[in-house]
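Before I ask anything, let me first share the structure, which is written out below as structure tokens.
What you see is the complex with one protein chain gone and the rest in place.
All chains are identified by letter, namely A and B, in their written order; residue positions are counted from 1 within each chain.
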Amino acid sequence: MLQDLLGALGLASIYLLFALGMSLTWGTIDILNFSHGSIFMFSAFTAHLLIPYVPMGFVGVALVCIVVGALMSLLVQVVAFEQIIKRARNRNTAERQILIGGIGVAIIPLAIAQEVTKSNPFGFIDSGFEVTTWTFMGLRGTNILLITLTAAAALAVGTAMWLRRSRHGLALRSIGVDSEVSAMMGVDRRRLAIVTMAVSGGLAGLAACLFTYTLGAITPESGDTLLIKAFACIILGGVGSTGGVVLGSVLLAVTETVVLTRTSGLWVEAVAFGLIFLVLLVKPSGLFGRKEVRRT
Amino acid sequence: MSAADATATRPVLEIRDLAVHFGGVKAVDRLSMRLDEGRIYGIIGPNGSGKSTLLGAVTRLTPLTSGEILFDGEPFHTVHASQIAAKRIARTFQTVRLLPDVSVRDNIQLGADAARGDVDERRGWWARNFGTHTSPAVASAIARTRLGGFEDYRPAEMSYGTQRRVEIARALALDPRLLLLDEPTAGMNQRERGEISTLLKELRDEGLTQLLVEHDVQMMVDTCDYVFAMNLGTVIAQGRPEDVVRDPQVQEAYLGKKFRHA
Partner (left out) sequence: MSDFYAANLVLIQSTFIGILLAVSVQVPMRAGVFSFAGAGSYGIGAYVSAILVLKTGMPSLLAILMSGIVAMVVGLLLGLLVAHLGGLYLAMATVSFDLIVSVLAINGGDLTGGVTGLFGVLSDVTIFHLIGLALLGIVGVALTERGRVGRRVDAVRDDPELAQSVGISVRRYRLAAFVVSGLLGSVAGSLNSLVRSTISPSDIGFSLIVLALTMIIVGGAQSWKGAVLGAVIFTWLPPLLAGFGQLQHVVYGVIVATAAIFVPGGLYGIYSEARYRRTRAKRKTPQREAPAHEQALAISVPNGDAGRSA
């Protein structure tokens, strides 16, 4: 049982790292980035491609993933989302177009990876980092699990602190993505948005690195699966609350583990969807939600 | 009050002890008002005095905290916002609200769609809902607001003042018994203002009861029969425009020393 719990915590950490990036952009600059999953996958994919040519070790792989993730997110923000916001007539339209634009952008890295790998799993074999297992008090763990747990905890705390600081600077954020006002706000807001997106992408990259080492290999579709789960974590905990994302990740991972061990594996996917639906029905602002859930 | 007022029976609109609180803010607080048929009433007051909130409460877009609103003697603060039009209450908004992708004619037709005029009732359900006819009420509203020639324009092509006239036309097309106007002449030039004032007075002579929220004191004095001055969510003075304007409480709250009455 304790072993399962440990596994669930490891899973929760992965979810958390992935969801933190999404929660960051959603909570501060009102952008729900649907290409987050694709960026996640593609950063690991890039590392996978580079490994045969460049000796890297764990740090190298992690760095590649983080940098690729950050750059891709940055690109998406500048090329796609900023343009949408500039052109949108009102907040609702911008929100909708960003969602759709994100979905469109997400297709591109997915297709490239699918073409190259023929939808086969890929991993970090021969990267110079070996996953080792140890046993402690009857519990089995791996070094990657330790790294993941540590990283998740550290980054959650770091993100919470960042959010608090940037909230001061973003006192006007509640005006949202009104194109007229954001034009007036000028450089500072734009710069903060780009940085936030880049950080979010970096987090996705790190999550991808740890995830791939944990599982051994991922498929091009792995990103999209995690996307929905991350959404569940954020919705459950409440948009804008880092503590909420942590709680949401733990709850989701634990529930999935319980469902997995008690029933057939096919219901596990339903946990995320079911949770999203339930939360939105009953308490859309989530457990610790800060944002009001506007009705059109 | 004149003898005519004393003989008026049921008021068209009566507000008793209305309160609208948002969190800690008392936007409207213990307000009572009575509007008799066939007169133009005005509300003046500084920003934040609760004028638009009052209109929102009357049109049921804003929930009441306490108090009563009676329309034609019937309590109606429990009526849903979408049923106001059926009671022939029409309004315009503080910031112009027109459908941006739709012509002036169709925007005005939105008001006529709400009315249950004789002409439309004679058509079958099918023609009424899917037919592309334009109601006569639209043509007459366009004529009265001097929007002839603008029928095919879209809002973005017109000046702010002209857009406001479209809003008024939409309200008229509804064939209302009570017309609520929220700063209808903001953004209009002097000539347009005069035209609107004349129009409203004509409508009053035809029996239409009106409540006008206005910032422009001259417009108020020229157009209204009876004025309520609001401040901090309640009525601080009421009466004929000339009298209210000279009331010292009103002057202190709103006019300051800038206004010079001729």
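In the analysis below, a residue touches a chain if its C-beta (ideal position, glycine included) is under 8 Å from a C-beta of that chain, and two chains touch if they have at least 3 such contacts.
From a predicted model like this one, the values you see are computed outputs, not experimental measurements.
Based on the whole complex, identify which of B:54, B:168 or B:181 touches the chain you can't see.
In the full complex, the listed residue that touches the missing chain is B:54.
Which of B:13, B:31 or B:96 sits in contact with the chain that's absent?
For the chain that is not drawn, the touching residue is B:96.
For chain B, which residues reach the chain that was dropped from this view?
Missing-chain contacts on chain B: residues 22, 25, 27, 45, 47-54, 56, 59, 61-62, 80-86, 90-91, 93-102, 106, 109-111, 113-114, 128-133, 149-150, 152, 154-163, 170, 174, 189, 213.
Quickly run down the residues of chain A that touch the omitted chain.
Residues 32, 80, 83-84, 87-93, 95-101, 103-108, 110-112, 114-115, 175, 178, 180, 224, 228, 231, 235, 264, 266-267, 269-270, 273-274, 276-277, 280-281, 284, 293-296 of chain A touch the chain absent from view.
Everything below uses one rule, namely that only the chains that are shown with their structure count from here on.
Can you give the whole-Å distance between the Cα centres of chain A and chain B?
Inter-chain centre distance comes to 51 Å.
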